[in-house]
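What you see is the complex with one protein chain gone and the rest in place.
A and B label the chains in the order they appear, each numbered from 1.
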Amino acid sequence: MAHLPVLVPVAYLLASFLSVLGGLWRDRLGYGIALGGAAAAALVSLWGLLLVLRQGTVHSFLGGWPPPIGIEYVLDPLAAFLASLVSALGVVALVYARPSVAREAPEKALLFYPVALLLLAGLTGIVVTGDLFNLFVFLEIASLAAYALLATGKGLSPLAAFRYLILGTIGGSFYLLAVGFLYFTTGSLNMADVAERLPPLYESRAVLAAAVFTVVGLGLKMALFPLHLWLPDAYTYAPSAVTGLIAPVMTKVMAYALIRILLGVFGLTYGVEVVPLLPVIGWLAMGGVLVGSVMAIAQTDVRRMLAYSSVAQVALVALGVALANPLGLVGGLLHILNHAFMKGCLFLVAGGVYYRAGVWGVAQYAGLGRRMPWTMGAFTLAALAMIGIPPTAGFFSKWYLVLGGIDAGHWPAVGVVLASTLLTAAYFFRVLEGVYTREPVPEVAAVGGSEPPLGMLVPTWVLGGGVLLLGLGNVLIVGRVLEQVARDLVGG
Amino acid sequence: MEAPFRLLVALAVSPVAAALIGLTGRHPNIREAWTLLAAAVKAGAVLSLLPEVLAGRTPTLTLLEISPGVSLAFRADPMGMLFALSASLLWVLTSLYSIGYMRGLGEAKQTRYFASFALCLWATMGIAFASNLLTLFIFYEILTIATYPLVIHKETPEAMAAGRKYLAYLLSGGLLLLLAVGLVWGLMGSLEFQPGGFLSGDLDRGSLLLLFLLFFLGFGVKGAVMPLHSWLPTAMIAPTPVSALLHAVAVVKAGVFGFARVVGFVFGQDLAAEVGGTPVALGLAGATILLSSLLALHQDNLKLRLAYSTVGHLSYIVLGTALLSPSAWVGALYHIVAHGALKITMFFVAGAIYVHTHRENVSELDGIGRQMPLTMGAFALVSVGLVGLPPLGGFVSKWYLGLGSVEAGEGLLLGVLLLSGLLNAAYLFPIVIRAFLAPSPDGHRYGEAPPLLVGPILGAGALALVLGLFPNPFFSLASRSGDVLLGGGG
Partner (left out) sequence: MGEELLGRYPYFLTALLLVVGLYGMLGKRNLLKKLIGMTVFQTAIFLFFIQGATKQGATLPILDPRWGTDPARYINPLPHVLILTAIVVAVAITGVSFALVLTIYRSHGTLDEEAILEQGRKR
């Protein structure tokens, strides 16, 4: 199947277009096409993963033009892994979105699904492309879709999206600038080709500029401390279905882009020996973990708490990358997967609570353990995973990160990963105490409140249950996929 | 039934029971039946493995790979068997007692209580039978989380604060352990327990010492070694059966057990001696023994007095482990069981008194012995055991610990043990004397405590007595474990 890599983003684009048309004709049809398209893309991605693991990387040349002249799409184990993750989460999020969007932003329902598909198209495009400029195009497709989706909430939502737009555009533009520098020095836009041509040029200032602009640009997109300022507002005011879709995957795909370019194009030697990029990223990441976790403790709105928590988690991924050894990178990549499930579950719970009880505040979650046992059960499971209690998934990503830190002799990093456990426990147990030991506040008691509808509860539990399964089965993922990927990128 | 399968049953019966308890919350009698059934099945499964272990075999069970090169794996060796057997037998007693206690007080949230209890015992079995560091760590952390709902059971502000302190301490200890386990993996590439240890003697002394201290402090939190013990008295806010469980059976013993496991099966006694960390352990344990006994003297609240007493007795086990001598090892392991039975009886008595008379303080207990003769009689009996006098189990362990101190040339520590015995007498005997001989202040006729409470009290007391008169099979397990360490086999 020569054109497999391209199929995934193309499927989303096609489905998006048809969904708009279908939705104009019949409301249900628009949703149905969207869900169908997402499911098809997910199946293709998963099949692609199995294929790649068995047969090796698949290359696809757009229009038949070979690289370095043409645009190349590459499905290697890392790309297949991420594409499967993004598309699977896409399906879960879309199933959840139907009742959730109806509750929080009903007037936007018609165009919600096509734009969500555009987002998924952009994200999977970033993952499978092998061309630097093509990545920019998909980067902006995904970002634009995200700006639009994040603006659909109430209150400060449009402004939060606008501020994200400004900062995100700076990020994308910086990345474009970096591509320019790389093109002018190497004469190619193909990632593999540039990777070959760069080493003799390592000392060049233009390459240095490219590297720095890449890190800053993608750092803005992935909310790496201190470039994370757009995230808390954006996640807080958006509808739950939106955060449920964006929070698990968006910053992670941006982190993937950084990994792909920094390690795959520039090469490990560049980031460690020529310019201390990886160590700097490491220090910023440590800052992000601590600042994000501490800020999360201070929050009174559950969504904002989860948003700051996400800043801390993507910083953990960056820390894994910065350790520059296989164990650390495995930890970082595994955390991409684990966090997608954990944070996705948590935001879906938040939406479910709002659906029935109409509240977002930590204090107002009191007593919900009795009224929504299943929803809160998923929340508890995901919270324990975030803290890092074995045998949930979250423990294993921390385990590999700690092993990587020990391997690299990077004791501050080890300390930060361990400290994040305690900090995370602080802000989650605050919520859990209220949920299970206090009486509901008057406004919640008045409204009643039982479990959200199955259409929301099932996706929540798919992610929540997944958290436990991913933990127990982590060796399957690490052994079959991630270890090889890590070895290819950082050697050892 | 094959041995590995029985091992699996011993492990798996608890989480299954917890789920069933959760589902039948509305039918208290059925719900309680699950607890009793699970306790019986678990004790039965563990007992069924006893003959094999005593014969020198170690049934193993490997589940799945959970990190490249490390599996979730279990092994029933003498040491693990000792811990598991004492925990599962005591759970049977505690379950009966819990039912009486919770119903006697009309407590709320009983479903959560019994389900958490079952999960705690699951974790304890996992720790006892773990055959590598990662499996032990995983269940160690599960134990922390499973016991949290029990600590905060009453849901008062004090209970919630106690819960937060509990988590802060125990999770921090866990983090030190995670670091230690990670370091072992980084240094040796293996986490499997080997009798006599598996750490290479070629490693640099600094790293080994750091590793030792990390393990000591990490396990020392649950093991209540001073100054990491502070969570224990605060956790007394939990219902008394929980305190009995925390102090006799699960959490604290898991801490000292873990430390012993590491000394014997990760470092090995020879390497441990070379590394030079044991003086720290001995020093802190010795200080803990004495200070805790002195603190116990000052406590009027009975449970707090017992809490400090526990802190001291746990350090007996730490002391025994760190002495690195054969007799001390035997004494330490035996004390896990002996102290368990003794202390659980005492906490049961404290709880029975509270349910029956709502009295919590030692100063209120004048004359209570005449009104609750069986209850206080058991208390009197086990006080003798805690002091270390025959004919109870406490004497056996103390004897071997003393012997071990002499073997190791630590006469000072022998003195500490003897002095501690005197202090134990000082804070326990007056209670007994005043309970039976002093006049009751208000002359209230109480009568004996309800049978569901008295039964387990007598049962535990009898167990303590049996441990003193007929030390086997626990003693065999302890001495076999010692042999295993020396011989390097089994």
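Quick notes
One rule holds for everything that comes next: a residue touches a chain if its C-beta (ideal position, glycine included) is under 8 Å from a C-beta of that chain, and two chains touch if they have at least 3 such contacts.
Values in this document were obtained by computation on a predicted structure and should not be read as measured data.
Within the entire complex, contacts from the absent chain reach the displayed chains A. Of the listed positions A:Leu176, A:Ala195 or A:Val272, the one in contact with the omitted chain in the full complex is A:Leu176. One of A:Phe17, A:Phe133 or A:Trp374 touches the chain omitted from the figure, and that residue is A:Phe133.
Among A:Leu29, A:Leu156, A:Ala363 or A:Val441, only A:Leu156 touches the chain that is left out of the view. Touch with the hidden chain on the side of subunit A covers residues 133, 136-137, 140, 144, 147-148, 151, 155-156, 158-159, 161-162, 165-166, 169-170, 172-173, 176-177, 179-180, 183-184, 189.
The definition used in the following text is that only the chains that are shown with their structure count from here on.
Subunit B has its Cα centroid 44 Å from the Cα centroid of subunit A.
Taken in their complex, subunit B has these residues touching subunit A: 64-68, 72, 137-138, 141-142, 144-145, 149, 152, 155, 160, 163-164, 167-168, 171-172, 175, 178-179, 182-183, 185-186. Listing the residues of subunit A that touch subunit B in their complex gives 384, 387, 389-391, 395-396, 398-400, 402-403, 406-407, 414, 418, 421-422, 425, 429, 433, 436-437, 472-475, 478-479, 483.
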